[in-house]
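A single protein chain has been omitted; all remaining protein chains appear in their positions.
Let's look at chain A:
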Amino acid sequence: MNCNCGGTAESTKDAALATMLAEYREKPGALIPVLQGAQAIYGYLPETVLAQIAAALHLPLSHVFGVVTFYTQFHLQPRGRHIIRVCLGTACHVRGGAAIFTALQQHLDVNDGETTEDQRFTLESVACIGACGLAPVITINDDTFGRLTPEQLPEILARYA
């Protein structure tokens, strides 16, 4: 879902966006589905795409940007192939979640919300993911890893190319 589908040439993506915008042009309330569609095409929402969407839907750019930055589902930066989510909810926090997060930051050389230069990983902190029994816990894509220590991380990451 969040992968940068890759392989599609930029022009094909632009054409897909144009088709979608033509379809939604006169429809009120289309912003969220259009943003979702555009993100599915590009993998994220580049600023130029936001400007195109705003113009096509006759919406102020500031409004489009406000919506994009309000919902966590939208991304202004390219996303990695694998999304690491580190739980920093109360239980994880108490049992060393922060140390896991710091270790990942150092290992991958990125900050919260950022993507590694090779587009392999995106690191995100989240509040409780509802697996407190396993704290401290992270997820990578749809896989969950619990009762973690920082030492286990390199081996786990190596499983994701």
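Heads up, the rule we're going with is that a residue touches a chain if its C-beta (ideal position, glycine included) is under 8 Å from a C-beta of that chain, and two chains touch if they have at least 3 such contacts; residues count from 1.
One rule holds in what follows: contacts and distances are computed from a predicted model.
UniProt lists the omitted chain of the complex under the protein name "NAD-dependent formate dehydrogenase catalytic subunit" (options: "ABC transporter nucleotide binding-ATPase protein", "Response regulator", "Anti-sigma-W factor RsiW" or "NAD-dependent formate dehydrogenase catalytic subunit"). Only one residue from A:24, A:65, A:145 or A:160 touches the chain missing from this view: A:65.
Residues 47, 50-51, 60-63, 65-66, 69-70 of chain A touch the missing chain (whole complex, contact as defined above).
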